[in-house]
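Let me give you the structure first, and then I'll get to my questions.
All protein chains of the complex are present and in place, except for one that has been dropped.
Chains: A and B, in written order; residue numbering restarts at 1 for each.
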Amino acid sequence: MGKYIAKRLLQSFFVLFGLSLLIFFIARVVPGDPARAALGNLATKEQVERLRTEMHLDKPFFIQYYYWLIAVLHGDLGKSLYTQRPVTQDLLQFLPATLELMLFATLISLVVGQIMGLLSGYFRNSWFDGLFRVISYVGVATPPFVIAILLLFVFSQLLHLAPGVGRLPLGMAEPPRVTGFLFIDSLLAGRLDVTLMALKHMLLPAISLAIAHIAQEGRITRSSLIDVLQKDYILAHQVCGIRPTKLIFKYLLRPSIIPTVTVMGMDFAFLLSNAFLVEVVFMWPGFSRYAVTAMLSKDLNAIVAVVLVIGITVALVNLLVDLTIAFLDPTVRIRRGG
Amino acid sequence: MTNRYKAITAGWKARLKALSRAWYRFSRNPLHVVGLVVLLLISLAAGLAPYITPYPEHAGPYTNFREAGLPPSKAHWFGTDRVGRDVFTRVIFGYRFSLLLGIVVLALSTPPGVILGLIAGYYSGTWIETVIMRVTDIFLAVPPLVLALAVAAMLTPNLFNAMLAISISWWPWYSRLIYGMTLSLREQYFVRELELTGASKPHILLREILPNCLGPLLTKLTLDMGFAILMGATLSFVGLGAQPPTPCLGTMVAEGAKRLPSEWWSTIFPALAIVVVILAFNLVGDGLRDVFAEEEV
Partner (left out) sequence: MEKKTESLVHVQGLSVGFRVFEGLLKVLQELSLQIRPGERVGLVGETRCGKTTTMKSILRVLPQPPAVLFGGEVLYRGKDVLKMSRRAIYQLRRSSIAAIFQDPLQALNPVFTVGTQLTDIVRDWAAGTGKKMSRKEIFQRCVEALAQTGMPDPERIMTCYPIQLSGGMRQRVCIAAALVRPIELLLADEPTTNLDVTIQDQILRKLDELVEERGMSILLITHSLGVVMDRTERVYIMYAGSIVEEGQTKEIFANPLHPYTKGLLKSAPRLTGEGISQGIPGRVPSYLDPPSGCRFHPRCEFSMPICQKERPPLLTMEESHQVACFLYQG
């Protein structure tokens, strides 16, 4: 097992290295002068030239990459041309908001999605199953930003049931920042009213993000459950007299969720990218909004850093998912010789 | 698994029979047919857009502030947007660009992806495979949307660049799919026979292995049309796609979203239009999956 992890980590490093090279390449190859773009049209020629030398823009590609790589290994991701602050600082400010939202969305999609998928598969062709299949079909086909807009429109503006945009209502102060996670920080500061509001505000965006996953993963769980139900070993367990509750919750459940877990890794990547849009719609001060702004203003350092962070996160999550599968499904472990 | 796609390269009678059997399987679930019909209608409408829409000139630079912000009525089925353009017309024209985007993206990303996948799978065990698959992994390290956004952001925002950006992030998925299929097909007897009898590599790859991949490939292509349109809508939502005044469904949703809930029609209708076309592609894709599924006793 240890060998397997080591191998995967090595693979991930290689891939991330290649990714950084790729994105760096694209960023530098693109026409336009980043130094000029950063300083604006009113800057003098000398100022632009100075910035260019500072940014190593006059040197060949690989030298530039080399400087950048050294800096990154020291934790310096460069300065954001847009915010004029170190990119690392920007990331630390905006990342927790997005992570919090994504974790909440994942929680919702896991609980709701898996339960619905399991019930659907077990009570195949019942009214519940039919309903779920319709929902999941539409859920997969609707872009999350459309869902976000619809939810915002219906529940917030039309029915006034849910709060509007932003993480907290206007005028409510944030608790002292420890982790950046409003949920944790407010609990630590003892401000339960903030906790409540933070949760309420997270509800709509999290649901917008979660629906696509409920649809997709729930479906897979459903068909996987149906598959397993037909298997001979379930029959054999029944015949051997295994108690029905144990049969369902132990012997039926585990083989059924394996295909879903496999998909979750890939789905996480999509969750991340969908967060971009949902954050825009809900004016969430998160990482994705920062990334989009960076991209729109051609903030090169920020763009490269953003892509790298996303790549690392995705690689980590994939590794986690792979390990979970290896734990759940011994056939994988055995085949991989771990 | 035998080479059951010999029928494709056989005579027209066999093809006709295969086609009618495919239709039977496709139409077993009426929803698939509904999807197909909807797609045909949309394609037709998009193709004939200038002739069938009530206000074709609204698709271009047109302003009429007297008629701006009108709710849906007999004259304007979907109402008008903030500069007075008929939303219905713009939605139909928007479909044009969406479908165009989907087709171009797939045309750009599929051939390289498929060819690379074939080569990587066939030369499995050699450095060729390692190089190709590692490169594929690099492109797959970030979600396709992020990559497309990053690339699109660095180029001038217009429709073609958007298509280019999406294609760059899309090809690796095809390469992976075809790679996997080629790996297993390579072991089949009929490939071995051909190698022994000295068939050329391009022939084996293109005329023997590829036709056997056709099933999942076609299914994926259809479903991907939906995804490509979704990505295109997303890019234009952020402002990186076709620029105004070109009607693009994503941009329309973005513009209209700013003025919710008062002028809901300028957002909701384009949004629904997006959902409908993606749903239709998904239904047809599902139908194709049924067609190519292994026969059950």
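What we mean here is this: contacts are C-beta pairs under 8 Å (C-beta built on N, C-alpha and C of every residue); 3 or more make two chains touch, one makes a residue touch a chain.
Keep in mind that what you see is a predicted model, and the values were worked out from it rather than measured.
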{"item": "Residue among A:Leu119, A:Leu187, A:Leu203 or A:Ile242 that touches the chain left out of view", "value": "A:Ile242"}
{"item": "Residue ranges of subunit A at the interface with the undisplayed chain", "value": "231-233, 235-244, 246, 250-251, 254-255, 258, 328-331, 334"}
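Here is the rule we use: only the chains that are shown with their structure count from here on.
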{"item": "Between subunit A and subunit B, centroid-to-centroid distance (C-alpha), Å", "value": "24"}
{"item": "Interfacial residue positions of subunit B with respect to subunit A in the complex", "value": "134-135, 137-139, 141-147, 149-155, 226, 230, 233-234, 237-240, 253, 257, 260-261, 264, 267-268, 271, 274-275, 278-279, 282"}
{"item": "Subunit B-touching residues of subunit A, taken from the complex the two chains share", "value": "11, 14-16, 18-19, 22-23, 26-27, 30, 137-138, 140-143, 145-146, 149-150, 152-153, 157-158, 269-270, 272-274, 276-277, 280-281, 291-292, 294-296, 298, 303, 306-307, 310-311, 314-315"}
